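A single structure is presented below for examination.
A protein chain is absent from this complex, but the other protein chains hold their places.
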Amino acid sequence: MNMLLLIEQILNGLQFGVMLFLMAAGLTLIFGVMGLINLAHGSLYMIGAFAAAAVAGWTGNFLLALIASMAAAAMIGALIELSVIRRLYDRDHLEQVLATFAMILIFSEGTRWVFGSFPLFLNIPDYLKGTVTLPGGIEYSLYRLTIIGIGLAVAVGLFLLISKTRVGMRIRAGENDREMIGALGVDISVLYTLVFALGAALAGLSGALVGAIQSVEVGMGEPVLILAFVVIVIGGIGSIKGALAGAVLVGLTDTLGRTMLPVVFGSFMDPSSATTVGSALASMLIYILMAGVLIFKPTGLFGGS
Amino acid sequence: MNSIFIKQTIKTIGAASALALGLTAPVLADGHGGKVKIGLITTLTGGGAGLGVDIRDGFLLGIKQAGNEGIDVIVEDDQRKPDIAVQVADKMIQSEKVDIMTGLVFSNLALAVAPATTAQGKFYISPNAGPAQLAGRGCHENYFNVAWQNDGPHEAAGATANKMGMKKAFIFAPNYPAGKDALTGFKRMFEGEIETELFTKLGQTDYAAEIAQMRASDADGIFFFAPGGMGISFLKQYADSGIDLPLVGPAFSFDQTILPAVGDAAEGVLNTAQWAPDLDNDASRAFVETFKAEYGRIPSIYAQQGFDTASLIASAAAKADVKDTDAFRAALREADFVSTRGKFSFGNNQHPIQDFWVRKVVKDGDIFTNTAVEVAIADRQDVYAADCPLKW
Partner (left out) sequence: MFQERTLDIFVLLILVIVPASAVVTDEPFTITLATRAVIFALAGVGLNLALGQGGLVSFGHAAFFGVGGYAMGILASHAQNYTPIMETPFLIEGTNSMPVIWLVAIVSSGLVALLVGALSLRTSGVYFIMVTLAFGQMFYYFTISWPAYGGEDGLSIYVRNQFPGLNTLDPIQFFGICFALLCIVLFLVDRLNKSPFGLALNGAHQNEERALTVGINVYRLRLVAFVISGAITGLAGALFADLNRFVSPTMFSWQISGEIMIFIILGGVARLFGPVVGAALFILLEHVLGGLSDYWFIYLGVILLAVVLFAKGGIIGKLAKREAGHGQ
């Protein structure tokens, strides 16, 4: 494997990680502030993608589609927070798992009911199509670079929001002591709805961004959901910094594992079984990574006690 | 004694499909073969539902058009879970006493249900999956496949790659049995050299790493098998990568169920299947017309396979009583129906001997669809037939 290819694969890993971060940021925020395990986060990702596909289909405008994805996910997020989710905050994790699992069923089949059983079309806008040549002669997809850019911008935005603004202060206070912040006269239920809608909007945005280069179909949210959980657990639950670190770590591990492992095994096995064993191990790699991290750091890389 | 129960279950189960399609309850009694009861299990919920819906719609259209009034169809969902499929099959066979089972989309589900069905003395007639295990030594006199043996479309892709002048191929498929069979099938016919061979994760949707390897490789063409959402993802990402190596693959990534979602990215790509919507024969033209009229969309190969399966069953039911298993089997073997793919006959392992076509993705007005280019391999019979001990 030559150097240029390796750098390109590292970029790919980074890009995959950033996509996961968008999804994981909302999940970890919701967990950190409200203590809620939200399995329906994958459904919000799917809703974002479908909303974007529908709006892009009507208007042909990708930017509008992205806005629609965030708006739709935030709206539905706020709606379920007000009607169901807020009843779950003081329940134990088990009941949260069951309730949000039930919501996956409702959202998946509801989406299929509205949009039909076949995947929808959503494509990259013309101005983001094609490749650019990076220094060193690497040809890289402009759209993927854009995703990396958006993801990092969101990361910075979230850091600023949490460390510099009033809302951020309340969020931090809420993470530390829920009763205390209520006692201080902050309307905690509005704060919760806002945080949930923000997390939902991020999930919706990432669904739309990813939907443009992947498949917009029912059930697209669950595999990503599992990966996002892996990410936030590796990073330490509740920590945005941890989510970013975890996402990049998972992205790099998966991408590099996929490409390098068959090569590594090929150096001492015959090619066809090296491919089989290498790809089998590659598909288990991020889970091995996660188990490894937790065994040595039981609360993740950036988690508190 | 148990007839009341049976009627009730049919009512509840049939209700969903009858409601969706506006079908009326079939009338009893038939001049020739007596009543036939068919259990159709397919994937109707979740991500794989599109394929199951097409098989079901094609099948029910075929039964309706055959005009054979003694045929009764029960439809149920398998949720794409093997254990649910087995359970529903048991119900249909044991409680509802169906004579024929059909409908499953995915090989791993068919492998769970087909042996159990034939072991109980019923027919299983596959409208899609054709795993090697059931075509060779594991063939069975009551198991028929109307679609293809799984290797067929991939072999045709290998032959097409030769015609395209491909010399060094980059090939990949998901890491599961059907993916391994796909690469084996391709290599069986491909005469050039394999530059790179790799397996991706099942369900993988990001192909950036593989595309980077393609860019860095010396290959002069790419063969891939990536059904459903995996294919949509790969094609969109490949189109955006700026690589211009020619692609070839089986129809599963270029099918009518997903083409609208792929869009421009698929235009012009060659792919292989036993059928295309513009195939030049009367049966196919009539089928496409009526399917469009009934459901408002172009039929996919899954719909076509469902339709042919129904036509085959109806042709046999017109000749023989399904309760006379030997006579009915003989009638099925004759394959005395007008197939939408033109020529159709069964080999000794009761899998099709048929032409595979090269198709090309074209844009017809606003709609992406496939047009038949030429025959990729004529009269192809699967290689496993030789291992099948059946003689007739």
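Order of writing sets the labels: A and B. Residues in every chain begin at 1.
The working rule: contacts are C-beta pairs under 8 Å (C-beta built on N, C-alpha and C of every residue); 3 or more make two chains touch, one makes a residue touch a chain.
This one's a predicted model, so the numbers in the text were calculated from it and none came from an experiment.
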* Structure fact -> Displayed chains that the missing one touches are A, B
* Residue of B:Ala116, B:Ala216 or B:Val375 touching the missing chain in the full complex -> B:Ala116
* To do: Would you mind spotting which of B:Lys180, B:Lys319, B:Arg333 or B:Lys363 touches the chain that isn't drawn?
  => B:Lys180
* Asked: Mind pulling the subunit A residues that touch the left-out chain?
  -> 31, 37, 84, 87-88, 91-95, 97-99, 101-106, 108-110, 112-113, 226, 229-230, 233, 237, 276, 279-280, 283-284, 287-288, 290-291, 294-295, 298-300, 303
* **Hidden partner chain, residues of subunit B it touches** => 1-2, 5, 9, 12-13, 15-16, 19-20, 44-45, 76-77, 81-83, 86-87, 90-91, 94-95, 107-108, 111-112, 115-116, 119, 131, 133, 175-178, 180, 199, 201-202
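Convention: only the chains that are shown with their structure count from here on.
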* Asked: How many Å are there between the centre of subunit A and the centre of subunit B, using C-alpha atoms for each centre?
  -> 35
* Footprint of subunit A on subunit B - complex, ascending -> 45-47, 49-50, 53, 175, 197-203, 205-206, 208-210, 212-213, 215-216, 228-230, 232-233, 236-237, 240-242, 257-258, 260-265
* Asked: Tell me, which parts of subunit A touch subunit B in their complex?
  -> 2, 4-5, 8-9, 12-13, 15-16, 19, 108-109, 112, 117-124, 129-131, 139, 141, 143-144, 210, 212-220, 223, 255, 258-259, 262, 271-272, 275-276, 279-280, 282-283
